[in-house]
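Heads up, one of the protein chains got dropped from this complex, but the rest are sitting where they should.
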Amino acid sequence: MKQLPVGLYQPGSSVIHRLDGSAKLLCLFILLAGVVHTASLPGYGIWAAFTVCLIRLAHIPPGTAFGSAARLKWFFGVILLMNLCFYGPEHPWMRWWIFCPSYEGLIQGIHVVARVFLLLVLSNVLMVSTAPLAMTDAMERLLSPLRLIGVPTDLAAMILSVAVQFIPTFFEETDNIRKAQTARGARFDSPKLWEKAKAVLPLLVPVFLAAFQRADELSLAMEARGYRTDRRVWKKKYPPYQAADWLALLLCAALAAAFIII
Amino acid sequence: MPIELREVSYTYAPGTPYAAQALKKISLIVRDGEFVGIMGRTGCGKSTLIQLAAGLLTPSAGQVFLDGEDINERHFDRNRLRQKVGVVFQFPEIQLFETTVEKDTAFGLKYLDWSGEKKQAAVRRALEWMGFDFEAVRNRSPFGFSGGEKRRLAIAGVLAVMPKFLILDEPTAGLDPLSREAFLELLRKLHQGGMTVLMISHDADALAEYAGRIVILKEGMLFRDGPAAEVFSDQEGLKENGISAGQVREMTERLRRRGWEIPCGTIRYGQLLEEIAGRWPR
Partner (left out) sequence: MKKITAVKKSIITAVCIALCVVLPQAFHAIPNAGAVYSPMHIPVLLCGLICGGPFGLLCGLAGPLFASLFTGMPPAAKLPPMMIECAVYGCVTGLLARTVHTKSTYADLYISLVGGMLAGRIAAGLAKALIFSAGAYSMAAWAGGYFVTALPGIVIQLALLPSIVFALMKAGLIPARYPKK
């Protein structure tokens, strides 16, 4: 697999792209809190307008921004129907068997769909405008206060950064193993349930062996150089927030606070 | 049973910003009983070429024929391809997975309609070829062997199906000199027994010694293709492109510069000894 999957990230230089990853992640959480507390249709309208502004600011093509949410249209349909039919049994339009569609149900359904849709599109904007590595850093940074209550976040950060380095190597290795076994006649599939498990062993066993072999080599090398998990060697320095980062946080906080208070 | 590549191109990740054309309209026929060495610098498309020939990649354009049949046709019987064409990848030892050596070596025979005895005989023969005592190793776990032994076990697994066509990617990389020699001798034996061999190698000495024909790729295109003596005789041309013609050829060249009249096509150790010995009175 010389073609590494790149996920959603699309390189760019917009204002949104340039914000600090952890600031963006914080903004997302703040915005999501606001969205969850929204309780009226005009409210969702404001959120939708805001989201569209964000997408324009980040220069994200609409297809990319809404694509993953649009693919869930059947799921949204089901949610809407379920809520419509079961939510408000007090004042239904009609009753038939277990179904009792009502106005309250319809509104509730629209709320749930709008909420999930906004959640998806907003997190999509973040993913599209932030490189995977920047995201990892951002998460480490946001989680680092947990150190104060005894969670070894620096160890976790070390583990995550090692994991990231292994990903491309493993892609290539797995692909080589798959090809080698295919050349030996492996089929990786079988109509019978028990045989299905056996059919993928020629792929899985070598992949795990190769991966653990690398883990063995790397941990030996780290121990030989004196790395110990109980000592903090991996403490990272994070760059301070810029004015734009603070501004974005403030804006999001104000918007979310408005919805939570109302 | 020739393998023919007809104007084959291959592009990785087509349609993305990462697209890279690995092969450009390559045509190549490998005939029965040939021993072909493939050379070229890293990234020249050698590995892509053999994977296309073995049907592990589908060409972006062009066709691959086995016995005159297009192997990428819908109706083509892939099982036949797998049995006829054996592939030894770089570091083949990673492909071991079964609980015993016997089961692992027999893995490729799984879908063949051979009798139990025939299968066991094939496994025994393949393991003995690779220098193992069948009775002593058959019930051991393949993971309990040393690195070099594991590689020989993995190659036994490829040889067990008795492929007519054997494709190898750098099989001698990382082997100690004795194992390398033994392995190349085994290849020679298999080749003399009628197996067609297609081997990628940076080891010009090995190819000069064993391969009858040399194919050199450069930036996804055929750069040289011909009898080994002919291709290696143009030492300068190869050197300019970062490819060695082997130590024997190097010696020949030095002697020639000193006025010895040794033909350029002297590429094997034995040949060179003959040439030198022939010049001295008894």
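Letters are used for the chains, namely A and B, taken in the order the chains are written, and counting of residues starts over at 1 for each.
By definition in this document, a residue touches a chain if its C-beta (ideal position, glycine included) is under 8 Å from a C-beta of that chain, and two chains touch if they have at least 3 such contacts.
Owing to the predicted nature of the structure, the values given are computational and were not obtained by experimental measurement.
Shown as candidates are A:Val15, A:Leu72 or A:Leu251; the residue that touches the absent chain is A:Leu72.
Here the missing chain is touched by one residue of A:Gln108, A:Ser129 or A:Ser144, and it is A:Gln108.
Summary of contacts with the chain left out: across A:Leu41, A:Ala163 or A:Leu250, the touching residue is A:Ala163. On the side of chain B, the interface with the absent chain consists of residues 97, 99, 141, 143-144, using the contact rule stated above. Contact residues of chain A toward the unshown chain are 1, 5-8, 68-69, 71-72, 75, 79, 82-83, 86-87, 108, 112, 116, 119-120, 123-124, 127, 132, 135-136, 139, 155-156, 158-160, 162-164, 166-167, 170-171, 174-175, 178, 188-189, 193-194, 196-198, 200-201, 203-205, 207-209, 211-216, 218-219, 222-223, 227-230.
One rule holds for everything that comes next: only the chains that are shown with their structure count from here on.
With centres set at the average Cα position, the gap from chain A to chain B is 45 Å.
Taken in their complex, chain B has these residues touching chain A: 12-13, 16, 18, 20, 51, 54, 56, 79, 82-83, 85-87, 89-90, 92, 94-97, 107-108, 110-111, 143, 157-158, 161.
Those residues of chain A whose C-beta lies close enough to touch chain B in the complex are 2-4, 6, 173, 176-177, 179-187, 201-202, 205-206, 209-210.
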